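The complex is shown incomplete by one protein chain, all other protein chains being positioned as in the whole.
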Amino acid sequence: MTALLTVEAVSKRFRGLLAVDRVSFTVPQGAIFAIIGANGAGKTTLFNIIAGAMTPNGGTITFAGKPVDGLPPDAVCRRGIARTFQIVRPFPALSVEDNVTIGALLHRRDVGAARAHTHDLLRQLDLFDKRHRLASTLTLPDRKRLEVARALATGPQLLLLDEVMAGLRPTETDRMVAILRALNRETGLTILLIEHVMRAVMALASRVLVLDHGVAIAEGAPEAVVRDPAVVQSYLGAEVV
Amino acid sequence: MPFDVYLNVAVGGVLTGLVYGLMALGLSVIFGVVRVVNFAHGEMMTVAMYLAIVLFAWFHLDPLILLVPIAAVLFVFGYALQASLINPFITRPEHSQFLLLVALAIIIANTLLIIFGPDARAVQTAYAYDSFQIGPVIVDAAKVYAGAAAIIVTAALFAFFRLTLLGKAIRACADNHTGALVVGLDVRRLYALTFGLGAACVGAAGTMLVLITDATPMVGPGYTLLAFVIVITGGLGSMPGALFGGVLIGVTEAIAGLLFTPSAKSMFAFAILVLVLLFRPQGILGKRMA
Partner (left out) sequence: MIARLGADLSPRSAVPLVVLLAAFLLAPFFVNDYLLTVLILILYFAYAGQAWNIMMGFAGQLSLGHVIYVGLGAYVAATLFTRYGVGPWIGLLAAIPVAAACGAIIGYLAFRFGVAGVYFAILTIAFAEFARIGFDHLDFVNASSGLFLPVKQYAHNDLWLLRGAPTMFYYVILAATVFAFVLCRLLLHSRIGYFWLAIREDEQAARAAGIDTFRYKMYAVMVSAAVTSFAGVFYAFFYNNLFPEQVFGISRSIEIILGPIIGGVGTLFGPILGAFVLTGLAETLNALMGAFGIDLPGAKQVFYGVCLLLVVVALPDGVWPPLARRLGLIGEKK
């Protein structure tokens, strides 16, 4: 297995608070890798560091063989890592189509070609019929899929999903899981996701990392991790097992 | 030029700067708490100046006495303005707020122009030409009184914000809007109160400024800009910063006016603004915004 993303001893300190404490893990190419943990465990901070929105205080991040720590967010995206936001941020006054076209234009000069690619993605994500609606008029599940579409339009090798299932009902969660699984299977897209919705984690992830107070306390196959006593104690609670 | 001249000019600048500082304090309070860019700040000051001139002409009361009623009038004006017109704009994009206040500024300034005409007006007090001499320094009496009044008003304001419950409530709103709502503070009323206070500061500053300089209807924008320069230089959210910034700008302008042509003195204020915005955006005494 080739490692697509290698995170090595990454730390992040906010004045007195050590939010991420020497976390290391590797995401193999083509895998779906989940990071779980209680709120405040440092998951989104870690994500922001990988995506370039924050710089780490220590450690290195290697993507496709090249270092990416310290790069600004737009450069990280151009390297091939795309992300979504925990609180969705579509471009509100623009249409669904325009939103995704902007992503598609990253690696395409021609607007027409970008729009064609956009249409393909919208069809995959079940948003084609709504392509002329303004992003601000969409429901939350639609906006989440829109953000995923926009991220995908930039042609990434690695997709970072920050709690993309939050706020979705079970049927919508299943829909999103199906879409992500299909993408992973058909295009080999590597996915790194932060999730609280265990239903989605168990259905999607081939590997799981658990964070607690900034420290990685367990890593492995989902079935093993959810039975790990430390994980149960810090996050899951006995009912899940 | 002999050192005496510089000293005199500098001291004069400090005193004028204190008045500027009070004006800027009003803006700092408004900007810092309500987070509205009061582009009509200078125009409110112009209104205060003209009120002082008119009331002085009618009642022959010294501007230092007129300070209180004029500040009160401006307080009511500011309160009403915030409660009625500005409040819905707090959640609107910045350029909307800006433009609302620009519109108000244009209306106020030109209404004053229609009423009073373009010629400069001033207040002639009995002590207009007096001066004090302390050692080698000779200072205009008017400036001394204005400066002293500015310090007193500023001290009163500091005391209000530090010591009274209402003042603390306002500071709470500034620090954390949502938190303030959660603990049950009537944020709308507090905002209106704050705007009123800021306007009152401007009212006091304007009343004092007529002792030092003339009033024309179009001086507004210049003072608005000056207030912003001072607030940004001194530090947003820092009340001592506004005062410090005022003095700094007052002295700089005075000395620059002496060394170069007087009409070019605002260039230095702008140069300082650009430098501060680039290298220390939180201002000299300010705290870094979250």
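Each chain gets a letter, A and B, in the order it is written, and its residues are counted from 1.
Here, a contact is a pair of C-beta atoms (placed from the backbone, for glycine too) under 8 Å apart; a residue touches a chain by one contact, two chains touch by 3 or more.
Remember, predicted model here, so these are calculated numbers, not experimental data.
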Omitted chain - touching chains that are shown: A, B
Of A:R83, A:H117 or A:K144, the residue in touch with the unshown chain: A:R83
Option from B:V54, B:I90 or B:I106 whose C-beta touches the chain left out: B:I106
Touch with the omitted chain, as defined above, among B:F77, B:F195 or B:F228: B:F228
Touching residues on chain A - with respect to the absent chain: 51, 53, 72-75, 77-78, 82-83, 85, 89-95, 98, 101-103, 105-106, 109, 111, 114, 132, 134, 150-151, 154
Touching residues on chain B - with respect to the absent chain: 37, 85, 92, 94-96, 98-100, 102-107, 109-111, 113-114, 118, 217, 221, 225, 228-229, 232, 261, 263-264, 266-267, 270-271, 273-274, 277-279, 281
